[in-house]
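The complex appears here without one of its protein chains, the remainder shown in place.
Chain lettering (A, B and C) follows the sequence in which the chains are written, and residue indices restart at 1 in each chain.
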Amino acid sequence: MNYFVKGNPDLCIGCRTCMIGCVVVHEGKHIFEIDPDSYTFHPKLHMVKTARLSVPVQCKHCENPACMAACGVNAIYQEDHRVLIHTETCIGCKACMDACPFGAIDMVTVAGVRQKDGSEKKVANKCDLCQGVAGGPACVRVCPTQALTLVTEEELEDLAKRKRMESARSTFCEVYHCDEFSYGGRE
Amino acid sequence: MGIPEIEDAKCLLCFGYNGADSHPIVARRIVRGRQKGMKIICADPRVTETARISDIHLQLKGGSNLALVNAMANVIWKEGLADEKFIQEHTKGFDEFLKVIENYTPEYAAEISQVPAETIRQAARMYATNKPAMILYGMGVCQFSQAVDVVKGLANLALMTGNFGGPSMGIGPVRGQNNVQGACDMGALPNSYPGYQSVTDPASREKFEKAWGVPLPDKVGCPITHVPYRILQEKEERKRIHAYYIFGEDPAQSDPDLAEVREALDKCDFVIMQDIYMNKTGLHADVILPATAWGENEGVYTCADRGFQRVRKVVEPEGDLKPDWQIIAEISTAMGYPMNYKNTEEIWNELIDLCPSFTGATYEKIEKYGSVQWPCRDKSMEDKGTPYLHKDGIFATKDHKALFYGTDWHPPLEMENEEYPMSLSTVREVGHYSVRTMTGNCRTLRNLEDEPGWVQISPQDCQKLKIQKGELVKVLSKRGYCISRCLPTERVKPGAVYMTYQWWIGSCNELTIAHLDPISNTPEYKYCACRVEKIQDQEWAERHVKEMYNDIRTQMGIQPGKGARS
Amino acid sequence: MMKKELGSFVIGDGRRCTGCKACELACFMVHNQKSNHVGMTVGTVGVPVVPRLYLTRFEQGCMPIQCKHCEDAPCLNVCSKGAISRIEHQVVVDEQLCIGCKDCMQACPFGAITLLPYAKDGCLVPQSGSSETKVFAAKCDLCKDIPQGPACVNACPHQALRLVDPEAEREEKNIKAANALFYMKNW
Partner (left out) sequence: MIVAIDQNLCTGCRECAQVCPVCAIEGEQGKPQVIQTERCVMCGQCIQKCKSYVSLLDHGNDAYDRIRKERNLPDSVQEPLFAAYSVCSLDKVRTALKDGCTFTVVQCAPAVRVAIGEEFGEELGTLTPGKLAAALRKLGFDRVYDTNFPADVTIMEEGTELIDRVNKGGVLPMFTSCCPAWVKFLENNYPELKDHLSSAKSPQQIGGAIFKTYGAELDQRKASEIYSVSVMPCTCKAYECDRPEMKDSGYRDVDAAITTRELAWLIKEAQIDWNALREEEFDQPFGMYTGAGAIFGVTGGVMEAAIRTGYELVTGESIPQVDVTSVRGTEGFRTALIEVGDLKLKVGIVTGLKHVIPVLEAVRAGTLDLHFIEVMTCPQGCVSGGGQPKLLMDTFSEEAYRARREAIFDHDRELTYRKSHENPAVKKLYEEFLEAPNSHLAHHLLHTTYCND
């Protein structure tokens, strides 16, 4: 099962430190020394602010990803609990962008690479759960209010179990007013 | 009260303060308090992050603060929710106050503030019945012509409900710019010496005259917002200002009615600008004195909750620049008043001995405890300072009683009109800080957001004006105009637009009005009349914005030619 | 919506398409009104029908396939004649310049380009130096300079064709995804 990062709108204060953390981690510390035009600012998650909430939205690393199915050149693959895009293969056809129901993929320029007619090369860009970055997803680490959490397979599993237990317990005790679990003991 | 105490309040009344955008660290406390079950009442014309997670959002119309505050007081009293014991023992002037708030029924306030009467009642009940309750107010209160009246109004609410003299209660100003609290503590105010000792009080004046060995004037100085008047229109020759020494401030960007400010700077005979980066005021200065930045010098900052904290040097400054205190000492010596302090501690010790409420806050103590909240009168290590004021209701007045102060509401000076049908208010936007002198040169922040900045407009108004998200528009007022990028958002109500004053091109202070609060002299940034116009030729507008930005950056000597990538 | 950075494209919905080819006919018509005096009726057509989207049949159903205006377009990058360029984010073939070398046909992963006869002023244009008809790389140009385009979308009797504006849709889907997080925030 793939992991994913989930935002909690109750904790998020819309400050977008996660977006900057994401870019700095993927671009590397040298981002502050090199010429400002020589790198591209493409966060892999995007802050959404509506009248009701502020929370970043990013790839959910689906189990049978619509983007992978839509990709015309097989540039999208699953590896190490995550869905990844091989940007060298990608031709920017946007099929994945249209397929993703969450709008988690956008098309971004590749710094300094031009197409034959001079226009900038653009390829698909989405969260890769900070593959190869020590300490895991940067956005989770930099968020000042811990609004972002990395949900792993195990956590998802026991979250479901906990909810099942909770609903079973409350139905058993509060609805039928039995005092404790009796594992099929009495009527 | 201390910032950490926010988390433990049972109820928070957040009035005209957008924590998430101005002070993310304070916002953390609010969010954590919410997780601990704290009730939040948020009064703000916009849906700010705090409003979004609040229990009750009083989305009032701009300029109606006092009507709402008085109405809450009216409800608390009428529904018998006031702490009468505290009122008798610790306050006076309550009866006159009652007469004022008599006719401020929720229905009356609802008309003015467009907040339903029932919501006002619920908010008042929630504030009064959840103790301890804390009030945080920001520029949404201070930057109005009725600023002082509203602060007193909020204080009335705290007094009525006995929310003073304990932890996680009381009333907390959150300050606009960094170290505003410290600057006031150190006497950078026209009417007071360090430690809030009044210039007009002969005893204080003699003490400082004896300490500094110079005669001192007995009249209140000139506040920054009066400077343009004193340069351009002052009739009496004696009162006219000829020289202007500005440090750590950018009036050509952050003061209202910039056209007038620029004119004043140009007419003034001699302008000195002492700052760490070039900025808009620097363009009008005769002399630029480059000073060290926060990482290159050491000293003391005061936090909004009166906590002195040490700042230490991290990096050796490069190039011919000095710390602020050294520059001032050298200039003072050159002007005939020798200052040869060896370090900041020597200055600090001189100062705390002159200010009774700071005397105990030695460097040693601050470094040991990390932060010392004044008043801290005793140098011994036991006196760790005062976390919250007015302990047990003992107020700083002569008879230790707090004074109720009620006044009537009146609308802001410049209401919307035929020619300028919308209201403009300055706000904060997370991502950049203050006048962007610093953050304007930080590349990742510039990637996140860059000139000409945004003007927040309701989707309904955007439809009426036929403008789309991202389109450049012209915003005009009686004072001038600027170009900004349209941001339709449901977080604002129709008829009102909001701009951040940090943008050099989309600088909303070209529009704001220099109408001042009579006591605090703070301009009415939060309300003036404006108009938004669609720009037909978007290509021209985009090019024009880029050229203007390049020109400014070139004039300021920041990398020329590297325009903003909007 | 923010300044347009990505090319829009039309995408077919196999669930609604009956394969009636109204889209192909409409596409041919609007592209030949000026060049080949094609009027509103079949009788005004004097040249072979040259559509720029291709109704494709497969066992489970059928749907038209057309160009996605890729952001890193293989056809554009492979065209040695420089006949393919990007105009206002859309990938367009210059029919006069095309020498029919078929490279773009092989480069396109979707089969959205095919060589079809080139006609002007109501009759087929011969290749220079032979009686064979000149051909050109025919692909969707998103009805460039054609009012109320794209014609195929309007012509489809079952609304099986949709004009995709990737960026605007991504923003909408972001907001939906953010709202979804609102309901998961307690766990």
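Keep in mind that, in the parts below, a contact is a pair of C-beta atoms (placed from the backbone, for glycine too) under 8 Å apart; a residue touches a chain by one contact, two chains touch by 3 or more.
In this text the structure is predicted, and so the values were computed from the model without any measurement.
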Among the chains presented, those that the missing one touches: C
Touch with the omitted chain, as defined above, among C:Ala151, C:Val164 or C:Leu181: C:Ala151
Among C:Gly39, C:Gly82 or C:Pro126, the residue in touch with the chain that has been omitted: C:Gly39
Interface residues of chain C (partner: the chain not displayed): 18-22, 24-26, 28-29, 37-51, 54, 57, 61-62, 114, 116-117, 151, 154-155, 157
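The rule is short, and it goes like this: only the chains that are shown with their structure count from here on.
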Chain pair showing more contacts of the two, A-C and A-B: A-C
Centre distance in Å when chain A and chain C are each reduced to the mean of their C-alpha atoms: 33
Where chain A and chain B are represented by their mean Cα positions, the distance between them in whole Å: 38
Residue numbers of chain C (touch at least two other chains): none
Residues within chain A bordering two or more other chains: 10, 50, 52-53
Footprint of chain A on chain B - complex, ascending: 19-21, 24-25, 27-28, 31-32, 34-35, 47, 49, 52-53, 430-431, 443-448, 489-491, 562, 565
Parts of chain C lying in touch with chain A, wherever the complex brings them together: 5-7, 9, 11, 68-74, 76-77, 79, 82, 84-86, 109-110, 164, 166-167, 169-179, 181-182, 184-185, 187
Touching residues (chain side chain A, partner chain B) in the complex: 10-17, 19-20, 23-24, 31-32, 36-37, 41, 49-54, 144-145
